[in-house]
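A protein chain is absent from this complex, but the other protein chains hold their places.
So, chain A:
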Amino acid sequence: MTNSISTDICIIGAGPVGLFAVFEAGLLKLRCHVVDALPQVGGQLSEIYPKKPIYDIPGFPDILAGDLVQNLMRQIEPFHPTFTLGERVERLAKLEDGTFQLFTTDGTEIFCKAIAIAGGLGSFEPRKPAVESLETYEGGRGVYYMVRDPETFRDRRIVIAGGGDSALDWTIFLADVAKEVTLVHRGTTFRGAADSAEKVQKLHEAGRARLVLSSNVTHVHGQDSLEAVTITANDGTAETLPVDAFIPLFGLTPKLGPIGDWGLELEDDAVKVNTLDYSTSVPGIFAIGDINTYPGKLKLILCGFHEAALMAQGAYKYMFPDKRYVLKYTTVNGVPTL
């Protein structure tokens, strides 16, 4: 069944700028729905450096990235935003009445009056190894870049590739689920959590998981679905292993993704905006934060916050062209609730 949501503004991207946009829109009593491809809010701050301090947020001499996200979530609570996480907006349609309909990867439909793209550097997508024909087996045919449901791999023969914490953690977890687990790592040592590396080594010694070091998965084989992979050692020797699933876990990297196909005017993979209100070349669609570009652009959270405030005003005027808007200060009026 299709999940259908109706809101005033759909914010694409749940990073700090997207979250603050909820606040600014909330002050204008606009409802927001936030969509992000990642399973949690916070964007880069949560995904890459939650424990790193940030020093250029006004009023905070230093604040951990993860704490800033938590604070932003607290700040927007009064506005009761709704979220669709772990789904990427694939497509949008502008309807006859000037409103929009968005479609996500998992079939969620969002109806909204305006769109604010706060997509940062784009959606975080799996970093794929350069193995020929890998894409042939994507989409449930044997190549998986993340483990959404471990049960997918129950009693199956799997090969995991990678040397980071994800590869180690899933090797440990799936050793109890899958029929056979092989971890292929290009190096000879793991610099992830020492405890995890030790557990994998013990599983290997106990015959419950196979560890293949100094090697790469270099080829994938099969007809309609994946049937085997070739593992090539650094010394050139190779073996072909029958498998049901191959899981390369090399982290995530940001890509502009489908936003690039929405008919917006772009410049160097960023969305061009009018700094009057951060509107894009398509009326009703705004872009704020690292995803946009304009003369003098600075990719700072601080600047994204400023852009969010102006965007909210612009979106309000787009939605209610006949209503007169009067700027109100929170110190005088407090924070309204929705």
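Brief remarks on what is shown
By definition in this document, contacts are C-beta pairs under 8 Å (C-beta built on N, C-alpha and C of every residue); 3 or more make two chains touch, one makes a residue touch a chain; residues count from 1.
Keep in mind that, in the parts below, contacts and distances are computed from a predicted model.
Missing chain, UniProt protein name: "2Fe-2S ferredoxin", from among "2Fe-2S ferredoxin", "Multiple sugar transport system permease protein", "Alternative cytochrome c oxidase subunit 1" or "Iron-sulfur cluster-binding protein". Screening A:Arg127, A:Arg157 or A:Lys297 against the full complex identifies A:Arg127 as the residue touching the chain left out. For the chain left out of this panel, the touching residue among A:Pro248, A:Gly289 or A:Gly314 is A:Pro248. Touching the chain that is not shown, out of A:Gly187, A:Pro242, A:Gly263 or A:Gly334: A:Gly187 (per the contact rule at the top). Residue positions on chain A in contact with the hidden chain: 44, 48-49, 52, 121, 127-130, 134-135, 162-164, 167, 186-187, 189-192, 248, 250-251, 253-254, in rising order.
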